[in-house]
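All protein chains of the complex are present and in place, except for one that has been dropped.
Let's look at chain A:
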Amino acid sequence: MNTGDGGGAASAASTSGANGSADAAAPRRNSKRPKYSRFTQQELPACKPILTPQWVISAFAVVSIVFVPIGVASLLASRDVVEIVDRYESVCVPANMTNDKVAYIQNPNISKTCTRTLTVRLLGSLVPKHMNQPIYVYYQLDNFYQNHRRYVKSRNDGQLRSKDKANDTSGCDPEDKSGNAPIVPCGLIAWSLFNDTYQFTINRASLNVNKKGISWKSDREHKFGKNVLPKNFQSGPLKGGATLDPNISLSEQEDLIVWMRTAALPTFRKLWGKIEVDLEANQTITVTIENNYNTYSFSGKKKLVLSTASWLGGKNDFLGVAYLTVGGLCFFLAMAFTVIYLVKPRKLGDPSYLSWNRNPGGH
C-alpha cells in the first residue's frame, strides 16, 4: 500500500488544530503499533504438505514397506505358537444327565471327575508339533460376564490389601457378610472363584504344573496383602465357587489373584499354571478334570488351553493379518496412483477442479 502521500496526511488534517502538534509527537513516544513477534503475526514456521501425487504415492509406498514386514513377522510369530484347545463342559456330563446339566453340576454326590486325552499337534489339523517349555495352561470361559457392573464393583480393594480393613466389606453386597461375620475376601468376584482342577499325565507319569508366578507381580505384591488370611469364605448358605485355604495369605492364593483381575469381554482365558517341560510332537496327554464349576446355568462353555508363547504372546493371527491387509492395501493404492499418475496426469492446482467452479449453481 502506498503511504505518505497527501491522502494519509489529510485525513488527520482539518480537525487537527490544537492537537496537531500533540498528535505528531505522541505516536513516537507511546505508539500503539503492535509489537512484532512471530506468534502474533502468525508467522510461525509451519510445514504445509501439499498432497502432490509423488508425495501421496511415496507415503503409501513407505507405509506398505513398513507394514508388510511387521505383518509378516507377527504372522510368523503367531504361527510359531502351538495351541491345544479342548472344550470339555458338555462331554464331561454323563450321558444320562445331558438333559439336565444344572442338576448334574449341583448334585454333590455325582463324581465330577472327567478324563480327556490331548495330542500335541497343531490345532485343527493332524500335523504333529513340538511344544517348547514353558507351556501355559489356561482355562477359557465363554458367555461369562466378568465385566458386568454389579460383578466388577462387588469387591473391596482395601480389604484385600490390608489386614486392618478386614471388617470393611462395603461394596461387596450381597456377599459381604456371613451371618454377622465379615467375609474375607468379600464380594461376588471372589465368591464365584473358578474351581475346576486339572491333572496332567503323560504315559502314567504325572506332569508337574507350576502354579506359582501365574499372576501379575504387582497384584501379588501390592494389591493382595501378605498377611491377609481368608475368613468365613464360602461359609454362607449358598456356595459359589472354590474355597480357599484359610491358612494361606491372599498374596499367595494366585488362582484368586488371577480370577480377581476381571476380564474385559465375556469370553476370556485365565492362566491356570505353567508346564515347564517340553512336550514332544504327537505325545498324548491325559488330563483328569475335576469339573466343578457351574457354567451350565448360563450355557457357558469351558475350555482347557495349552499354549506356548512367542515374543508377541499367544496365538493370534489377527494382528499379522491386519498389518498385512493395511500394508497390502497401501501398496495397491500406491501402484494404482502411480498408474493413474502416469496414464492420466493432472495439473497441480488447477482451479477448474474447485468445487464452486465445478458446479456454478452453488453447492
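The rule we apply is simple: a contact is a pair of C-beta atoms (placed from the backbone, for glycine too) under 8 Å apart; a residue touches a chain by one contact, two chains touch by 3 or more; residues count from 1.
Just so it is clear, contacts and distances are computed from a predicted model.
With the options "ZSWM7 protein", "Phospholipid-transporting ATPase", "AP complex subunit sigma" or "Glucosidase 2 subunit beta" in hand, the undepicted chain maps to the protein name "Phospholipid-transporting ATPase" (source: UniProt). Shown as candidates are A:V152, A:L229 or A:A281; the residue that touches the absent chain is A:V152. Set against the missing chain, the residues A:Q159, A:Q234 or A:N294 yield one that touches it, A:N294. Not every partner is drawn; the one left out touches chain A at residues 1-3, 5-21, 23, 26-27, 31-36, 40-42, 44-49, 51, 56, 63, 67, 70, 74, 81, 83, 102, 134, 136, 138, 140, 144-152, 173-175, 188, 191-192, 214-216, 238, 240-241, 261-271, 274, 294, 297-298, 307, 309-316, 318-319, 322-323, 326, 329-330, 333, 351, 354-356, 362-363.
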